[in-house]
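As structure tokens, the structure follows; a few thoughts come after it.
The other protein chains are all here in position, but one chain of the complex has been omitted.
Here is chain A:
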Amino acid sequence: MRNFIISLSAVVFGLIGGAILMAVTGHDPMEGYRFLFQGGLKNISRFGDTLATGTPLIFTGLSVAFAFRTGLFNIGAAGQMLFGGFCASIIGLKLDASGAVLIPLMIIAAILGGAVWAFIPGLLKARFNVHEVVSTIMMNWIAYWTIYYAVPAYLKAESVETESRALPDKATLKAAWLSDMFGGSYVNMGLFLAVIVVIIIAFIINKTTLGYELKAVGFNRHSAEYAGIGVNRSIILSMLISGALAGLAGLAQYAGNGNNIQIGVLATQGYDGIAVALLGANSPIGVLVSALFFGLLYSGRGFMNAMTDIPPEIADSIIAIIIYFAATSVLMNRVITWFLGRRRANAGSAVSGKGKV
């Protein structure tokens, strides 16, 4: 409940901050926000695009949140996502099979690709106590250059050097009926996959012995060790799962929202996952909601830009301010405590002091 209030006030403060920015730069904030939200929600097709934009963010957000719950800071979601998406693309491009066979294989490939990419930092952490922040960032760049080499070498498009061939439709998460239902939007089956995965992860974290072990290690590895929980095993396992989730983000991005991989790009969704996890207070449901909210901002900002002369950077600034407030949740927590204390003091008649802390 408190986490929800913190996240919500972070959003509110972010929007207020954005309004101030718009006003200061000589624009009408109300108009700006009208177009921003219309851009994401105006009609069914735009709403579909919002959902689609949010889909990879659900996965990367979950990836970061899951690792975080077990005491690990996985900031390598971008690389894991890239490699997972690459593995899935290989299957999609090289294997000649029907969609019913291809899609499950691609899902598995994305999971494995992401997991392998996260396994290395996990192993380094468990065996040699190498900090995962450093090693996951390095793995990002290893993924970047691996793809830089491998895509032109093996998956090159006909005419363009900088991206892979387009996946055939049967090898993507696109579904005509879904697209039609949302008025031609590029929303795809990735969204359903994301919701299912949210439920699975929530279940693992809250209801299973595995989640219990991983959280115990995250909170206090000394007492986890004392209780006979394999700390190193838990670290590796947690990174594997986190990486697998990021790998699925790659599938959703490169074989769902898009249909090929570009070289020389580390997807921004990887880093945005950190923000999504933060705003979602590291809970799976929170991640789902905050990912969709970010999706709304991202898909609405183009419309705002087109309809007004407010620069799209304003939308980015709003996101940045929101992240700021979500990241300073300790501070927010204190503000809320102070606020509640004051209300209680006021209600509590005679005893109340000056409300000074």
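We take it that a residue touches a chain if its C-beta (ideal position, glycine included) is under 8 Å from a C-beta of that chain, and two chains touch if they have at least 3 such contacts; residues count from 1.
As a convention for this text, contacts and distances are computed from a predicted model.
**Student:** The complex lacks one chain in this depiction; which UniProt name from "Nucleoside ABC transporter ATP-binding protein", "NADH-quinone oxidoreductase subunit L", "sn-glycerol-3-phosphate transport system permease protein UgpA" or "Cytochrome c-type biogenesis protein" does that chain carry?
**Tutor:** So the chain that does not appear here would be "Nucleoside ABC transporter ATP-binding protein", according to UniProt.
**Student:** Touch as defined at the start, partner being the missing chain; which of A:Ala224, A:Leu248 or A:Ile321 qualifies?
**Tutor:** A:Ala224
**Student:** Of the residues A:Leu15, A:Leu105, A:Leu210 or A:Leu266, I need the one that contacts the missing chain.
**Tutor:** Residue touching the absent chain, from the options given: A:Leu210.
**Student:** At which residues does chain A meet the chain that is not included here?
**Tutor:** 207-210, 212-213, 215-216, 219-220, 222-230, 351, 353, 356
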